[in-house]
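Every protein chain of the complex appears in place save one, which is left out.
Order as written gives the chain letters A and B; numbering starts at 1 within each chain.
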Amino acid sequence: MADVMTRLEPDTRAVARGLSDMTIRNLFIIPTIAFLIIFNVFPLLYSLWQSFTDFRASTTAPANWIGLANYRDLLGDEFIWRNFTITAKYVLISVSGQVVVGFGLAMLLNRAIPMKGLITTLLLLPMMLSMAVVGLFWKLLYDPSFGIINYFLGLGKFEWLADPQVALFAVAIVDIWMWSPFVMLLSLAGLSAVPKHLYEAAEIDRASSLYTFFRITLPLVAPILMIAIIFRTMEAFKTFDHAYILSSQPTTELIAIRLYKMAFLEWQTGMSSAFAYIVLIMVVAITNIYVKYLNRAKAR
Amino acid sequence: MAEVKTTREVVMNRAAIAAVFVALIVMLTPIYWIASTAFKPRSLATTAPPTVFFEPTLTPFAKLFVRRSQMREPVDQETYDAAPWWEQLIYDDGESVVRNRRSGEITPSGYWDRYKNSLIISIISTFLAVSMGTLTAYGFSRFKVKGENDWLFFILSTRMLPPVVVAIPMFLMYRAVGLHDTHLGLIILYTAFNLSFSVWIMKGFIDEIPREYEEAALVDGYTRLQAFIKIVLPEALTGIAATAVFCFIIAWNEYAFALMMTNRNAQTAPPYIPSQVGSGLPDWSVIAAGAFLFLLPVAIFTFLLRNHLLRGMSFGAIRK
Partner (left out) sequence: MKRFASRLLAGAAVGAFIAPAAMAQELNIFWAEWDPANYLQELVNDYEAETGVIVNVETTPWSDFQTKAFTEFNARGSAYDLIVGDSQWLGAASEGGHYVDLTDFFVEHDLGNIMAPATVKYYAEYPGNSGKFWAVPAEGDAVGWSYRKDWFEDPAEMEAFKAKYGYDLAPPETWAQLLDIAEFFHRPDEDRYGVAIYTDNSYDAMVMGVENAIFSYGGDLGDYETYEVEGILNSPQNVKALEDYKRLYSYTPPGWSKTFFVENNQAITEGLAAMSMNYFAFFPALLNPATNPHAENTGFFPNPAGPDGDQHAALGGQGISIVSYSENIDEAYRFLEWFIQPEVQKRWAELGGYTAHAATLESEEFRNATPYNEAFYQTMFRVKDFWAVPEFAELLTSANQRLYPYVVGGEGTAEEALDALAADWVETFKKYGRTE
């Protein structure tokens, strides 16, 4: 990676004035890392320990060490497997939807457009709302009797949320609506950094617009787009509020919903910690792959 | 930027503007619906088929700020006439105002207090998350750090664990150190939530700023700190603006921890807004009014930062 090669050794003092580079580096980095460690270590270790016990936070009964029993039970539960499949499908639909819509909007906006600042702000509005409010109002919008979606689109009594096959898409559409602006804003920042002269050169070479897109635009935007995808994927795995409010279909029971019920309705604290660790391992694995791609995109 | 516009470019530009217009309509219809519901009388909020045209009213906003209860018997004319206009609006909508029996004062709803708490907590935590994130991102971007990829991944991973699981230990931890139900507690919590995001986005932006400019500045006699402040920060403004907007949104709308970690001192607005569903019939227009007023600060904040958001990374041109 070219990046690392040009980076400074902080202990070779590049400048003899002011604070040394070493001091600056440490001052800039250590507080953040120390804060995150202090803040996260106790909850993480605590729930890791709980995941090997039959602890229930709602009772006074002591927690018994039961080894891997929670993990075994979870991986043997047919409903849990269904939660995983549903979540995988949901993450795929919603993240790819956000990338297509968000990046598409960014491409459209990346030119001289009147009132660009206002238009961008307006397009960002959906993600500024609270998830619970979004859930409540989209439930209303989807409603076959009171909703404007069927009314404006002339879909009659189409049942967005009551049809088990459609419900997951309906939930994903809300997520796409809400978070495409996030991808859009980051992509826009990346796109505006693509130097104009590269396009001009491509034009002189009579390169096709597809070629220009894949050879010039995409590689240059890739790093920041990748960061957007990483964060949206991580968040999509945790989707709870609007999905919980919109639908209670078994076909839309995402991991986070099952996890919430296990932890806060049933108070199976130990079991839910084990569940969360399984999810964590999955998300870490997936994110790792993404980060590899990100580093490769940067190296190019 | 001198531009030679070809016919093709002009046509493409017009098509793009048309497409943006369509996208605006699609994206904004639900927002418009929330905003318009905020000005609807309760009876028109849910109708089959939906009501599109109506005479706007301020009743939902009047109701949002006071504690109300279902009217059991009609209010007598004398009280009605003596009441201020907003109280009359509430009576008109079939609800009565809950008063303190002794002082006769109107009991405010929790909305305004919670709104203030939301402002305090979100502004401070956004400031902290963005500034710490920017410094850390600069540190990682410019200097060698042992195991830096692992550290960065650690920072990222703090956002991966489903929040429901850390909630219980977090709650116990907060209780133990007295941060439970305090502004400071939520500020720390949201700063921690947003840090991983802030570090990663800022590193993405700072990586794009060519280090040659800083080095030139160092040669010119700047210290490293001066170079950071005078060269890097201005160039990273787009990233800082974008990060600030995102962090503010996340802190502003956080629901689950706000619900669990606070009782009466530091409660924020998000868990309150949907509670208007409770009285047997959802008061959609009051929910909409609460959501609408709650959207304003973020929308204004974003609008003020719009030029920074759109400026892009101007140094990218000489990126290798």
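Points worth noting:
Just so it is clear, contacts are C-beta pairs under 8 Å (C-beta built on N, C-alpha and C of every residue); 3 or more make two chains touch, one makes a residue touch a chain.
Since the structure is predicted, the reported quantities are computational estimates derived from the model, not experimental observations.
The chain we do not see here touches A, B in the full complex.
Remark: the omitted chain is touched by one listed residue; of A:35, A:49, A:84 or A:267 this is A:267. From the options A:90, A:138 or A:244, the residue with contact to the chain not on display is A:244.
Residue-wise, the contact with the chain that is not shown comes from B:259, picked out of B:83, B:259 or B:299. Hidden from this view is one chain, which touches chain B at 42-43, 46-48, 67-72, 92-95, 98, 100-102, 107, 120-121, 123-124, 127, 167-168, 171-172, 175, 178-185, 187, 259-260, 263-266, 271, 274-282. The set of chain A residues touching the chain not shown comprises 56-60, 79, 139, 142-146, 157, 159-162, 164, 167, 244, 246-250, 257, 261, 264-268.
Operating definition for what follows: only the chains that are shown with their structure count from here on.
Across the complex, chain B meets chain A through its residues 1, 13, 16-17, 19-20, 23-24, 27-31, 33-34, 37, 46-50, 52, 132-133, 135-136, 138-140, 142-145, 149, 151, 153-170, 172-173, 188, 191-192, 195-197, 199-201, 204-205, 207-208, 211, 215, 218, 221, 223-226, 228, 238-239, 242, 245-246, 249, 252-253, 255-256, 270-271, 273-274, 277, 284, 287-288, 291, 294-295, 298-299, 302-303, 306-307, 309-314, 316-317, 319-320. The residues of chain A lying in touch with chain B in their complex are 2-4, 6-10, 14-15, 17-19, 21, 24-25, 27-29, 31-33, 35-36, 39-40, 42-44, 46-47, 57, 105, 108-109, 111-114, 116-133, 136-138, 140-141, 143, 145-148, 151-152, 177, 180-182, 185-186, 188-197, 220, 223-224, 227, 230-231, 234, 237-238, 240-241, 255-256, 259-260, 263-264, 269, 272-273, 275-276, 279-280, 283-284, 287-288, 291, 295, 298.
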